[in-house]
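Sharing a structure here in structure tokens format.
Missing here is one protein chain; the remaining ones are kept as they sit in the complex.
Note that the chains take the letters A and B in the order they are written out, and that residue 1 is the start of every chain.
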Amino acid sequence: MVLRQGDDLFAQLAGLAEAEAIPAASLTGFGFAGQVTFGFFDFATSQYRPRGWQDVEIASLTGSLAWRDGQPALHAHGVAADAEFRCFGGHLLGLVVGRGSLELTITLLPSWLERAVEPSIGAQVLQLGTQPG
Amino acid sequence: MVLRQGDDLFAQLAGLAEAEAIPAASLTGFGFAGQVTFGFFDFATSQYRPRGWQDVEIASLTGSLAWRDGQPALHAHGVAADAEFRCFGGHLLGLVVGRGSLELTITLLPSWLERAVEPSIGAQVLQLGTQPG
Partner (left out) sequence: MVLRQGDDLFAQLAGLAEAEAIPAASLTGFGFAGQVTFGFFDFATSQYRPRGWQDVEIASLTGSLAWRDGQPALHAHGVAADAEFRCFGGHLLGLVVGRGSLELTITLLPSWLERAVEPSIGAQVLQLGTQPG
């Protein structure tokens, strides 16, 4: 899958998951982002503290596509690099493709996978071997 | 494969390789580490100089599973990101999953692969097309 300038990664993958009824998938990618936001999870508040960057290379993108409450749910981590080749990264909250493209390799998995909050840690975890309701 | 808080990456993958008799595999992953140790190889001493971090996102993990002297041998590199989204990484010496999870995508390879030290460089190299003894 090749995303183009202006494409929103999360919206595009949600649309693909619904259109193709993808049970689950694993993905890797790289490209150029006009806007990328990473977040670091704060267990005290159960919220991600976000920070954004503009016009950076996506040096690495790794993720999985599953379902949560009947909706596609993308979980991805990445590394971005700026014009000075400095890297920053972590949990991906949002990504809009920049002037260039974002190439994704999507490996389909045969089983429906769902994410659910695990109360013991307060964070969502991918559940293997379960089916969405 | 989804690892949970407290799981040791190397021990879990060694157990999987033995339980499932995996000839070899390639893997990618991402998640949250309570403890991660990277090492930089010192050719003068043929040892890795280690350094560890706590409670960091694993932004990228790439590796291969093979065999060495009849034991499963994981070789993996990764990038970790801290609460300020700063990245550090390299050759992975150890990883214990943190409060959250570590998602791994494991692609099985059909042939048994073995690692062996190549005397010319003093480092272990994955040997394609060989079988463990």
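Following the convention adopted for this analysis, contacts are C-beta pairs under 8 Å (C-beta built on N, C-alpha and C of every residue); 3 or more make two chains touch, one makes a residue touch a chain.
All values reported here derive from a predicted model rather than from experimental measurement.
Within the set A:Ala59, A:Ala76 or A:Ile121, the residue that contacts the chain not displayed is A:Ala59. In the full complex, chain B makes contact with the omitted chain through residues 26, 28, 38, 40-41, 43, 49, 51, 60, 62-64, 75-79, 87-91, 107, 121, 123, 125-128.
Seen across the whole complex, the unshown chain contacts chain A at 1-2, 4-5, 28-32, 57-61, 79, 81-87, 99-101, 103, 105, 107.
Here is the rule we go by: only the chains that are shown with their structure count from here on.
Centroids of chain A and chain B (each the mean of its C-alpha atoms) stand 23 Å apart.
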